[in-house]
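Only one protein chain is missing from this complex, and each of the others stays in its spot.
Note that the chains take the letters A, B and C in the order they are written out, and that residue 1 is the start of every chain.
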């Protein structure tokens, strides 16, 4: 099975390569240019030319592209034009924020999805399942910005319980973990609410489907109790689609989402990507795209491997 | 009383936040960066934004004389020390000047006050005195305010061991900037989060009342409002679109500041033949006359703004021509007059209600900066006003850097664009409307304007400036638009906020003090 | 997902209401959405102004209606475009020889991993955003999911006996795709087509949040919501709820209808 997984990884790397190439050229062909972001309104043709020369942007595009790979091969991701920092150092700062925020959210939504999905699968077509179904539908249809805004309105503007935005820099402000956590609550709730709905839906359907399978009847015929059937037999078999979906959402754990992060003023990687795209800070942008591409590949691989462990048949497919 | 840590958003007193990404005053190209750098390095000449006069108590220069009234400038420094105890000398100023020259166009202040090309020679006379000789005599007020003021001393003894590239690479490393002569020193910068500054213990200016100043990067005024309410921030800009909501916040004061030295404008591309009608001064005047600036201020800025009809900001009125001080401008809100002007220029209403002449419709595409409720509202109102006199405005939202790139390219085919313009403490127009001036993106060129501008910068006295302002107001080389003033929300414990920032975007950290006990 | 049958009807009814509001109502309600009334700023709903006014004193009902038209007139064709592209690409990959399929799928991976905002930003900087270009852009970023689905379906169906039998009777590839594949995957297609409508409405609204949507002074539900949320601290519920609920309702209508169809055709997956 490892062989198959690795083969797929190799061919996915091709996709990453194309992805990075595409974004590289797209970014460089977008009108404007980082020099204007750097110089702002004071830009003149001369100063732009000078900045471009300093950044190497006056070179032919293909050569810049080659240099980018050459630097990557040496382990360098470049230097942010706008933030005046090496990209790798920069990424990590944002990455940390996203990682904390999203891994908590995804963890919560996975746990919730498993709980809700089990209930939904077991009480299929009964009011419990219908209630959960309505919840899923509601959150599926609710745009994230709307959910986020409503949460802010209720918990922050009206009740004043939780900070609506921002993040506490543990090293800067009153170094309190409590405040740090408080800033995470609303974003985490938003993402959890939004991700739990598709996850639990797929999982609930899988549980229902598995419960209808013959092996469940076999287990019943053995005299196995329902709880045990659910936990020992059904759960593991139903996890496959959930794992696949988690694999697909793997990149998000690291990159976050532009919209949620900007609504909450949360400096995560998704938000950095958006700002870099706006200001055409190519090195940062392309580095993030590279990270996303690699994470997509890794996410799929992890899902394959976990599914392989969960389901011995997978290795024969 | 001591405040402990004060947390303020970047862009306080200016506008919504952006990251601080550079501490180097020669490379700092955003107001946010300039704000940080301005607190680290003491200016040679400090022009107060409230009076537009030199504040000698804050300037490193103790005297400036120009023996030949315009070409030679002798500057004396007063005794002052770097934070490591080394004295500040004219060598440091010379070092700055050499850096400026070698940076060339990538110097952030390049071109302002003619710097550095206007300088014939720079001579260090003694550790406390230097002389600058210009290539030709100019209006001393103009040069001192807009040019000489740029020569702030930088710590030669700390920096000279670095190459220009290294200086460039280190522009956002706090460690590089530990030798300062201003009130604050950077401690750490987490890009995307905040910049922490601590007082320079050896600063020789007025005492500070806090132990740390945190510039927190907050995107959006709405978010800043929430954070000042929750106590995450001590100060924040009051969001204009939430004006009603910020009036009576418990424990928070609302402090109105005078408007900054800036104006809004609609740049018109006079080179573009598709919109050749802009070249007709009557069309531009009609546009200016059609816009009800008072209504815009009332609706968008909730009355906290300033009508702008000329390139000289009306407040403080130090440089405003006397007629304008009395409220008389060549243009004013008068849609009837606007219509009459258009008719006079030969336009008639077409079947679709749009004015036209010889098949050319008065219709153009307006580039508006994306993001920001204020810009969107301005766009909507502009469109509505111009529609009333038969001018059609199509809108395209565009990113800032792309807009700047378009404006910069003399061959690009943009038609009109909304921008903000900051003016120098001495509001001459050589960078704005002179033929080929760099902010003159629309290619406006008028011999009379050029002559008036030259008089304002070269001839001593204010008459040149007055004439220029009057002519520009009449010409509307760009359509002047109103500017909103800033208001600051301050948590009760922090005092002195009204003196913390002035209209020229100078910061006075020593103004801040607290009434309650220190840390929250 | 098995829900009471009634939901399908609710979905259709909701969809009908939204189509009515988007395409017919704007021409029935006379007020000019762009007229500014400084004297009537931020009025709460009243009899004369059923949905109140915004911060420039514009009639909010007129804005919401014209926003609906602007939203639907972009989102629906965009969904159709994405649908057609996804379908064509998926069929092509599914029917192509293995090597071509491999290439197409790797490319699809690229499209799927490509952050759509960057693509949007790129194109938005090159072309003026108007209805046509927005349709093209939204269509362009929304198709890869469907393409993958169609391709997988096609592959799954391709080896089925009835396809083999048709081939044996002399059917060519094009005939197989047109007659057999399209018919068997029709349920999946219709269902995902409905979902796609919801997705494009959502994507368009999200774009407004980033300034890449329908350009001012024209409004869309997304941009109305965005500007209302900017002033959320003033609690202008009459500005937030209508566009918010309409976006929500459209997505709900799309997914209810889609799920109803899914159940009706038993193509559950």
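Keep this in mind: contacts are C-beta pairs under 8 Å (C-beta built on N, C-alpha and C of every residue); 3 or more make two chains touch, one makes a residue touch a chain.
As a working rule, contacts and distances are computed from a predicted model.
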Name under which UniProt lists the unshown chain, selected from "Cytochrome c oxidase subunit 2", "Oligopeptide/dipeptide ABC transporter ATP-binding protein", "tRNA-dihydrouridine synthase" or "Hydrogenase assembly protein HypC":
"Oligopeptide/dipeptide ABC transporter ATP-binding protein"
Need the list of shown chains touched by the one chain that isn't shown.
A, C
For the chain that's not shown, point to the residue among A:103, A:158, A:176 or A:220 touching it.
A:220
Residues of chain C touching the missing chain are 160-162, 164-172, 175, 180, 183-184, 186
Touch residues of chain A, complete complex, unshown partner
213-215, 217-225, 228, 232-233, 236-237, 310-313, 316
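One rule holds in what follows: only the chains that are shown with their structure count from here on.
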What pair of chains is linked by the largest number of C-beta pairs in contact?
A-B
Chain centre separation in whole Å, for chain B relative to chain A (CA means):
40
Round to the nearest whole Å and give the separation of the Cα centres of chain A and chain C.
23
Based only on mean CA positions, could you tell me how far chain B sits from chain C in angstrom?
43
Name the residues of chain C that each touch 2 or more other chains.
121, 125, 210, 232-233
Identify all positions of chain A at which a residue touches two or more other chains, and write them in rising order.
30-32, 152, 157, 262, 278
In their shared complex, at which residues does chain B touch chain A?
5, 7, 19, 21-22, 29-30, 104-106, 108, 110-111, 168-169, 171-172, 188, 190-194, 196, 214, 216-220, 223, 226-227, 229-230, 232, 399-402, 404-406, 408, 419, 421, 438-439, 519-520
Residues on chain A engaged by chain B in the complex (per definition of touch)
30-34, 36-51, 54, 79, 82-85, 90, 93-94, 97, 152, 156-157, 160, 163-169, 171-174, 262, 265, 267, 272, 278-280
Name, in rising order, each residue of chain C that touches chain B in their complex.
34-36, 38, 41-42, 55-57, 121, 125, 128-129, 210-212, 215-217, 227, 230-234
